[in-house]
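See structure below.
Every protein chain of the complex appears in place save one, which is left out.
Take a look at chain A:
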Amino acid sequence: MLSRVAASLFWMARNMERAESNARVLESRLINALESSEYGKLATDDWEAVLEICSSVTEYRSMYDACEARPIAQYITFDARNINSIVNCLENARHNARSVRDNIPEELWELLNEQYLTLRDEEFYAWSIRDIQAFLQQTKRLSFMIQGVIESSMLREEPYHFIKVGKWIERAEKTARVLNVVCEKTTQLKEETQTDHYYYWLSALQFLNGYDAYLKRFPPTMEPKHVLPFLVSYEQFPRSIEYCMDHVREAVMQLEGGKVSHYSEELFQALDHVTDEFVKMKFQQMDSADIGPFLDRFQNDCNRLASVFASTYYFV
């Protein structure tokens, strides 16, 4: 398989996954906003957290003054200047898919193309919050359908595995990012008010589609000592960092026929390095203060892993 094709498949999957997770984060924040005050420091903090997860607070601040629902929702959803806006992610995914049409199922291309066609003539700035919410739902569904097409019709050959690696790396990284932001916000709040705040841990679960699953296993008190391990290393939760990394490893194993070769050695080392970090973490009592450095390391490792992966397969 051509390296350019592999790279496009990898990025197609990452873009799609990114669109889905950003849609979910924004959607749950918009719902929560209904129940809390829209003004004051807390609201601003909450919106900043969302911006930090989906793109960048600094960039947003350089373009907009108001830190409130509408402009932020617009920025995250369709602002052309935001490279990670959902609309941009979807367009990138379609662009990637178009350049590898002969390597993906026809239905996959058609789904992305159809979405592109409906968005082509949209007057985005006329969208109300409700329109945006409907679009977020639609984006999540699109992602589900696309994953369905991939699972049900793709040969388990190289293109499939490259898609998987892209998806799992993106997902692991997003979980780490959510946790990082949440830990930071919790710590800040604790210093300011001298009490524990579980509110952000609840948001983290919602952002990562883990709230219902969590409640089945743990008491509804959102203790960090339960939530953190759940999101970091709960092996049955398909968005926990450990679950995602296991799947990255599995996809790479498939690509390599289960063998470590000379050229893939560095890639396997990078994977081992991440796993080792987990083993260390497991034996420690995780709390939001020590987890910060771990997450920072993990995000760096993730970037390194993606770049080693790219060079192993000669991505352009």
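Simple rule for what comes next: a contact is a pair of C-beta atoms (placed from the backbone, for glycine too) under 8 Å apart; a residue touches a chain by one contact, two chains touch by 3 or more; residues count from 1.
By our rule, contacts and distances are computed from a predicted model.
Among the names given as "Circularly permuted ATP-grasp type 2 domain-containing protein", "Cytochrome (Ubi)quinol oxidase subunit III", "Molybdopterin synthase sulfur carrier subunit" or "Sigma-70 family RNA polymerase sigma factor", UniProt records the absent chain under the name "Circularly permuted ATP-grasp type 2 domain-containing protein".
When the omitted chain is restored, the residue from A:R61, A:R101 or A:R141 that touches it is A:R101.
Among A:E158, A:E184, A:D246 or A:E277, only A:E158 touches the chain that is left out of the view. Hidden from this view is one chain, which touches chain A at 1-4, 6, 95, 98-99, 101-102, 106, 109-110, 113-114, 117, 158, 263, 313-314, 316.
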